[in-house]
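Here is the structure we will look at, set down as structure tokens.
Shown here: the complex without one of its protein chains, the others still in place.
Our next item is subunit A:
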């Protein structure tokens, strides 16, 4: 478990070529299941992994977070201190994370459904705002999943993946950048 959770490329490798290190992920014949790991990023730079939390402090407080995408809602438990990006990936929620939490890509963009919850969040830093500028389908309550950390006040927060409302207005997006 420890190995396959956050072991660099390990868990995502479902390759057929005899590959360099890290191929300890079980080779699975079930392509569909393994594919869902594709868009998964690794842990954000600044946080310890959930694995560590579980082992050292199993009593760590958890909050519930609801994700909404085009397949509907998904309720998950997120340990306090974990980033939303990390939590999404732990729970097979397809939130992109091209820069793996470095605040350099904007693909982890989520929309906070409820203004009340949005106001509970700390204001975005200049760096987060700079990336939000480029997020596809930006709204008033948009944030970057990799910069959002679970805190007790956020218990019950509902986050929408922009894919849920995406309408392929790529040209508009291209112009905006």
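By our rule, a residue touches a chain if its C-beta (ideal position, glycine included) is under 8 Å from a C-beta of that chain, and two chains touch if they have at least 3 such contacts; residues count from 1.
Please note the rule applied: contacts and distances are computed from a predicted model.
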Chain left out of the displayed complex - its UniProt protein name, from "E2 ubiquitin-conjugating enzyme", "DNA primase", "quinol--cytochrome-c reductase" or "NADPH:adrenodoxin oxidoreductase, mitochondrial": "NADPH:adrenodoxin oxidoreductase, mitochondrial"
Contact residue for the chain not shown (choose from A:64, A:102 or A:151): A:102
Selected residue (touches chain absent from view) among A:73, A:92, A:133 or A:153: A:133
Sites on subunit A contacted by the missing partner chain, in the whole complex: 9, 12-20, 31-32, 35, 37-39, 41-42, 96, 98-100, 102-107, 126-127, 129-131, 133-136, 138, 166, 168, 170-171, 173-177
